[in-house]
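Take a look at the structure set out below.
In this view, the complex is presented without one of its protein chains, the others remaining in place.
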Amino acid sequence: MSFIVDYYNYWIVVFLMMAGFYIVISANNLVKKIVGLNIFQTSVFMMYISIGKVSGGSAPIVAEGITSYSNPLPHVLILTAIVVGVATTSVGLALIIRIKSAYGTVEENEFKDKENLI
Amino acid sequence: MLVLAATSIAILSVMALALARALKADTVYDRILGVNMFGTKTVLFIAAMGFLSGRPDFLDIAIVYALINFIGMVAVLRFFEYTATDDSPESSSTSEDQCR
Amino acid sequence: MVEFIDLVLLGMLAITAMRIIFLKDLFAVVMLFGIYSFLSALIFVNLDAVDVAFTEASVGAGISTVLMLGTLALTGRKEKVNSHTAWLPLIVVVVTGAALIYGTLDMPPFGDSNNPVQQHVAPRYIQDSPQEIGLPNMVTSVLASYRAFDTLGETAVVFAAAIGVLSLLGLPKQEKSAIESGLKSHLVLRVVAKLVIPLIILFALYVQFHGDYGPGGGFQAGVIAAAAIILYALVFGLPTAAHVIAPSLLKALAALGVLIYAGTGVASFFLGGDFLDYNVLASDPVAGQHIGIILIELGVGLTVFAAMLCIFYAFAAQAERTNIQ
Partner (left out) sequence: MIIEAASTLFLILGAFFSLTGAVGLFRFPDFFTRVHAASVTDSAATIFIIFGLVLRTDFGLVAVKLLFILIFLLITSPTASHALAKSARHGGLLTLVETEATKKEDSD
């Protein structure tokens, strides 16, 4: 039982990561691929935060009467990663808009016939 | 303390129900309604959870949730206006698809 | 209790992810993705990462959802059904997942305070940063002082992303005769938006300057302020918003933010310290740290605000252009 309590967090993170991965490699629609990429990304964030958690600890903001804090380092890494993640997502979405205006489609399997357009 | 825990669990189950509504909706509007309810209940849940863990000074996050939930709703409505003027037959047919 | 809430939230997250895989209506996918972001932010709160939750709720759920909806308005909301079953991806995913789960078995147990991660740098940050930097919020101390180099890089990435989006999509042109757009028929919404926007901006300022003491800081404040203007643009139309905050001003602000950040570093250079070493900014090291952190948080806030708003303007301009044609 303690085995499950020790690891369930990581397992669900792996599950989410694989769900995102599946969307990225199986979906044809580029917007959906971006959503999948974001799910993948969020699961990585969650992995880091789970690693930084200390049982019985509290948020790393000093307050009276609290002795045990969670690890602040993963929080810093992930905080900036989230903002950068959204910035890169927006570049991806902008590329999709350009692809739509150039090719008239955002479905991956429909590009095949149009390869010589490039 | 017990009351707080009970309230948190009640709100959590309401969130689960709203999520179920959003996942399995008859129409698009029902889905949005579920999402909206999920958002407002989350605000309350964060507030209750802060008291439960003994550090209620993190209410800022609840405020952000409330703000972003509202902005998200407005964005969704705006999206509807676009698709309604853009290709109304298609957008109405998609909502019909989900309806039946 | 923490574990129970964590388990329930993770379960909801897994169900949402499964539903996203099978939905073909992209609009619903984006809505569920918004829920997914909110849920993960809740999990971050539950795992004590309040600053991260703050960022995820504002950036992940707010800005990404708005941008994805803007993209959908241009690319159509139906995903085409592909007839063949995707066996190969499924096998790849199952094999990778099994390998990863096998890998997790060697990881130290969740939440144990004797884990290797908790032994190395973290104790120093937790014990010394309140004295060295003089701020209660350790995340801000680490973000803005110990790892200020890293944050400078991240700010530059956000700036670069804004440039990338602008070069791909272009900013709206300021035309006098631009067509009125926005949610004209929603009178209640227009009145309430006017009421709410000042509150949002006030809250953004609070987050910016209270970030040293509670959750918050430049990244979050920039996004919240941008969200206020985004709300204005959504309700009253892009031309009106572009009239209030001109796109050219935003370009200047985005650059100015990075400049303030790097300039603080150069200033500490000239005062005899290392790059981004704030101890030399004032006679008292702790006061110097305060000045330095306020300056660079301001730089971060300005850049993030301007970059996010630029990106939104670019998307909205595309959407309106297509709508008018």
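Letters A, B and C name the chains as they come in the text, with residue numbers starting at 1 for each one.
Going forward, a contact is a pair of C-beta atoms (placed from the backbone, for glycine too) under 8 Å apart; a residue touches a chain by one contact, two chains touch by 3 or more.
This structure is a prediction, so every number in the text was calculated from the model and none was measured.
**Student:** One chain isn't displayed here. Which of the visible ones does it touch?
**Tutor:** By the stated touch criterion, the chain not on view contacts B, C.
**Student:** If the hidden chain were put back, which residues of chain C would touch it?
**Tutor:** 183, 185-186, 188-189, 192, 195-196, 199
**Student:** List the chain B residues touching the unshown chain?
**Tutor:** Against the left-out chain, chain B lists 3-4, 6-7, 10-11, 13-14, 17-18, 21, 27, 29-30, 32-34, 36-37, 40-41, 43-44, 47-48, 51, 56-57, 59-60, 62-63, 66-67, 69-70, 73-74, 77, 80-81, 84, 92, 95.
Keep this in mind: only the chains that are shown with their structure count from here on.
**Student:** Pick out whichever of the two, A-C or B-C, is joined by more C-beta pairs in contact.
**Tutor:** A-C
**Student:** Could you please state the distance in Å, as a whole number, between where the Cα atoms of chain B are centred and where those of chain C are centred?
**Tutor:** Taking the mean C-alpha position of each chain, the two centres sit 20 Å apart.
**Student:** At what distance in angstrom does the C-alpha mean of chain C lie from that of chain A?
**Tutor:** Using C-alpha averages as centres, the distance is 13 Å.
**Student:** For chain B, write out the residues touching at least two other chains, lowest number first.
**Tutor:** 53, 57-58
**Student:** Among the residues of chain C, pick out those that touch two or more other chains and give their numbers.
**Tutor:** As it turns out, chain C has residues touching two or more other chains at 2, 50, 72, 214-215.
**Student:** Residues of chain A touching chain B in their complex?
**Tutor:** So the residues of chain A in touch with chain B come to 58-59, 61, 63, 66.
**Student:** Spell out the residues on chain B that touch chain C in their complex, using ranges where they run on.
**Tutor:** Touching chain C: residues 5, 8, 12, 15-16, 19, 22-23, 25, 28, 31-32, 35, 38-39, 42, 45-46, 49, 52-53, 57-58, 60-61, 63-65, 67-68, 70-72, 74-79, 81-83, 85-86, 90-91, 94, 97-98 of chain B.
**Student:** Note which residues of chain C are touching chain A in the complex, please.
**Tutor:** 2-3, 6-7, 10-11, 13-14, 17-18, 20-21, 26, 29-30, 33, 36-37, 40, 43-44, 47-52, 55-56, 59-60, 63-64, 67-68, 70-72, 74-76, 79-80, 82, 86, 89-90, 92-94, 96-97, 100-101, 104-105, 107, 109-113, 115, 117-118, 121-122, 125-126, 130, 136-139, 141-143, 147, 150-151, 154, 157-158, 161-162, 164-165, 168-169, 213-215, 219, 223, 304, 307, 311, 314-315, 318
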